[in-house]
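The complex appears here minus one protein chain, its other protein chains still in place.
Letters A, B and C mark the chains in the order given here, with residues in each chain numbered from 1 onward.
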Amino acid sequence: MNFDLSEEQQLLQQTVSQFLEKECPVSVVREIFEGDTGFDPALWKGMIELGIGGLHISEDYGGAGLEVIDLALVAETLGYAAVPGPFLGHALASLAIQLGGSDEQKKNWLPRLAAGDAIGTIALGEADGVWQPEQWMAKIDGKLTGRKLYVPYANLADVIIVGVAGAGLVLVERSAAGIEVSPFGGVDRSRRLDTLEFDSVAFEPLPDGRAVASRVRDAGLVLLAADAFSAGSRLVDMSVEYAKNREQFGVTIGHFQALKHQLANMAVEIEPARALFWYAAHAFDHIPEEAERAAAIAKAHCTDGAMRVARSSVEAHGGIGFTWECDVQIWFKRVLFDRAFLGLPSFHRERSAQLGDW
Amino acid sequence: MNFDLSEEQQLLQQTVSQFLEKECPVSVVREIFEGDTGFDPALWKGMIELGIGGLHISEDYGGAGLEVIDLALVAETLGYAAVPGPFLGHALASLAIQLGGSDEQKKNWLPRLAAGDAIGTIALGEADGVWQPEQWMAKIDGKLTGRKLYVPYANLADVIIVGVAGAGLVLVERSAAGIEVSPFGGVDRSRRLDTLEFDSVAFEPLPDGRAVASRVRDAGLVLLAADAFSAGSRLVDMSVEYAKNREQFGVTIGHFQALKHQLANMAVEIEPARALFWYAAHAFDHIPEEAERAAAIAKAHCTDGAMRVARSSVEAHGGIGFTWECDVQIWFKRVLFDRAFLGLPSFHRERSAQLGDW
Amino acid sequence: MDLSYGKEYEEFREEVRGFLASNWAEGDRSSDDARSRFRKQAVEHGYLARSIPSRYGGSEQPADEIRATIIREEFSSARAPGDVQGIGTMMLVPTLLEKGEEWQREKFVPPTVRGEVKWCQGYSEPGSGSDLASLQTRAELDGDEWVINGQKIWTTGAQRADYMFCLCRTEPDASKHAGISYLLIPMKQPGIEVTPLRQMTGGSDFNQVFLTDARTPKDWMVGKRGEGWIISRTTLKHERNSIGAAAQSVATFAGLLQLAKNTQRDGRPAIEDPEIRQRLGALEGFVRAHEYSGYRQLTANARGDSPGVLQTMNKLISTNIGHEVANIALDLLDDEGLLDPLADREMGRIPRGSRGWISQYMYSLGIAVAGGTANIQRNVIGERGLGLPRDAYAQKGSGK
Partner (left out) sequence: MDLSYGKEYEEFREEVRGFLASNWAEGDRSSDDARSRFRKQAVEHGYLARSIPSRYGGSEQPADEIRATIIREEFSSARAPGDVQGIGTMMLVPTLLEKGEEWQREKFVPPTVRGEVKWCQGYSEPGSGSDLASLQTRAELDGDEWVINGQKIWTTGAQRADYMFCLCRTEPDASKHAGISYLLIPMKQPGIEVTPLRQMTGGSDFNQVFLTDARTPKDWMVGKRGEGWIISRTTLKHERNSIGAAAQSVATFAGLLQLAKNTQRDGRPAIEDPEIRQRLGALEGFVRAHEYSGYRQLTANARGDSPGVLQTMNKLISTNIGHEVANIALDLLDDEGLLDPLADREMGRIPRGSRGWISQYMYSLGIAVAGGTANIQRNVIGERGLGLPRDAYAQKGSGK
């Protein structure tokens, strides 16, 4: 047995994080947090040059032909730096085309998505906390009509994969007539969300759109779990750092047993969760019969654990942890995003119970 | 407003606890724990002489004519000393006769119960976690037939108040033919439980038996809440005492912040709960429209909180807290009893939700 | 045990209602004159400024928590102006009455009680939180003025404040605690700069105050040089937040219950979800326990008894309750938990309630840190409440 990353995978994470140390220090994220575009063109360009735009796109279409585990590892590395930008929607849109698109659609979009000549996003959410394929209400008869919420970077996207009733996933060009995009104003300013109104808009079905809808959802759950895990471990690292440097009563506060034990509990909460999203990604790639349940468990556990850690991190920083100036807020809000996007932990726990024949 | 005990009530608690310090030190409870009768005749006699047998029995029948709040305060004092014996069943049986019996039945039983010439108990439990009046299966047509579980001290009782389908509470004399009593072997050796088999046994209905069944249940919930609260505070006191005396690394372990904070959390868990059973008892006596819900909340919260405190107390004592020799186990098992008897916290929380029109 | 206020008090309540009926009209709220006129009358009737001697503009009433509670209840239901709130009346006035010099009382107490003069508190510093006594802001005597240099943080209302009561190090050579003095400093002067401290919610309830050669008269000191620490401690015992804390817990829980009733989950009100019911039920246990424990403390205070260990617990209890309220609320919000709490980001598309709850989700953490973290509360409960020994570092810290 070998439950560890390959050398290529470790190298991939190193390359990306070295790039981010240079190109995306916290100062860059802070600037993003002061605005509401959630986007840094230069940074995105750099990420594309690293190949992040097409990791899982097959080589025939100019991608790296890697697996969801590699996507998840990059999601982890990006999350640790709270990288702003359209990675999540872009990855899921290209995955949907890769898995469910026609040769025509693949030829048409995948090379441009891999090369960064186009940005993709995915529209899954609807009102009243609807995220799941079987719940979608957006209608298609000839044209697409309906309202989708929480769409990452629809303002920048060239192609939008939309979840619709019946057909699963369909492809819409942003340039098509009848699409109204309005900013949602989300809590995580490093991942902008928009609201989309479709008024009889032209679309192309993905031939396997119905079949891959839940696969794409599962991939999304894994990427959110990875992001939440890395946000949690970043917050633990920050809190430990703070405890080693902040002095009160003539010693660093890390000497205080109560805080030390809270930090230990935070680490115990988050560190084992790494193996959970690893496993879920691995299952997505190689253990199909376990993939759906493993993704549900990973999303529920990693986002819930990271949320608990995020709250503890604020306390571990004392008053300053509650301020805008303290970096804790950045990852705190990433976790809020990861936990709510694609559905709450309790929702996915009930799903995992059903999938486990409980 | 005056939300505090009257001087009489404070005096009552003092009198009882002074008596218990002399007559029921932990050594006595330990002896009881080594056997399985759960009974100390001399101790019970002394309690009767203090009037504990008839606190809430009206003066016309030789009782003190007090209220359920006074019963609860005594239950608290007894619980703090883990007093073994039939108090709970005796109190509820006499309350049932006082509230629901005929003049005949009152004249016949209350004076003897108050004077300790008779012991009463109450049979509410049935198989599969059934405790509630509306769930009782025990049948009466002319004679009583059925099985009742978890009956306190049925082996000693002269009169048994039995919950039956339809008629609520009925009165059975222990001496009647067709009653088989077998010891249950309960976890709390200071409060013995028996299993009763009724094979067409003679009984007398309580005229108001149906109406008072739920009142008596509510009184039981309050008494269990009071007992759990006092067990919890006894465990906190023991743990604090231990922390002040046990030395490691050259200081008493109470110096260690982690333990100090655990003890603080234990105290914060239990101390406010006192007001909860006070209020529930007060509501039973004076705010009928709130009585049922207040009792359900008090039972759920006090027994759950005490259970958490009991677990923490074991840890606060280190390895020794897990041993038979350590007194923690005595109150730990009292709380196990209080939490399960008459139904779990989750059950009463659902009831309180319904009673609150949630 | 009697949860009604009792005959005597119900009569008093009638009297208060009568006073309000004849002296306060809803319309008066808008007029400052009307408000201050009303306040004057209320003081004359002994309804406001009850703990303040009459020679300082108070009504000098015997302490009676229950009368005080009744007045608060009736005034607020009539939406009439009650006692001036704020750190000035809460902390400075009692301190001056106990430790101030006569001229200081005469100068500062009356306008503060009337609400004409506002205060802020200059205790915490960026480097001195739980270890407050390590504060570094220095005051040096220059002729007959103190010259103050340093930085204060978490100063609520600093922009609107006329004065700051401030702990400064005046005796650099004395031991940690003995080097601190308690100074009153005018805020409207060039040497003082106030910058708001933004919170993760985007709001700004706190400030940083930078003192650069700020000045204050030599005799604007409460107590003697080096007595600042003891004097700042004396104020603490004036805290009477037992009822306040409990009432707040009850109110937030009521709000949460409403949210659960109004929120749909799987096509039915979320409050019908069995798990939500259990979580709300468990939480209500803590809320009621806090509420009724508030009655216990109110009764004890009214009698002049000490409510014992309970009074060290109120802050931690409401913090714990606030945490669980926030956790349940976040699950009720479901996808609306993605919303940014910042009002200026409001898109008008989402029920306005939700933003408030996200904000509350973050504020429930603020509670834990405002005025001492939960860990400090646990120290207090363990040491003052349970009589456990003090921590080695704190002992060292406090020079013991």
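Keep this in mind: a contact is a pair of C-beta atoms (placed from the backbone, for glycine too) under 8 Å apart; a residue touches a chain by one contact, two chains touch by 3 or more.
Please read these numbers as outputs of a predicted model, since none were measured by experiment.
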Inset, instruction - Using the touch definition up top, pick the residue from B:L11, B:V26, B:A211 or B:V251 that touches the left-out chain. - result: B:V251
Inset, instruction - From the listed residues C:E65, C:D131 or C:D273, report the one that touches the chain absent from this view. - result: C:D273
Inset, instruction - Kindly note down the residues of chain C that lie in touch with the hidden chain. - result: 273-275, 278, 392-393
Legend entry - Residue numbers in chain A that touch the chain omitted from display: 1-6, 9, 69, 240, 243-244, 251-252, 254-255, 257, 260-261, 263-265, 267-268, 271-276, 278-279, 282, 287, 297, 300-301, 304-305, 345-346, 349-350, 352-353, 358
Inset, instruction - List the residues of chain B that touch the chain left out of this view. - result: 36, 125, 128-129, 131, 149-150, 182-189, 193, 195, 247-251, 255-256, 258-259, 311, 314-315, 318-326, 328-329, 332-333, 336-337, 339-341, 344, 346
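In the analysis below, only the chains that are shown with their structure count from here on.
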Inset, instruction - Find the most central chain, measuring centrality by the gap between its CA centroid and the centroid of all protein CA atoms shown. - result: C
Legend entry - Between chain A and chain B, centroid-to-centroid distance (C-alpha), Å: 54
Inset, instruction - Return the residues of chain C touching two or more other chains; collapse runs of consecutive numbers into ranges. - result: 375, 378, 391
Legend entry - Multi-partner residues of chain A (at least 2 other chains): 256, 258
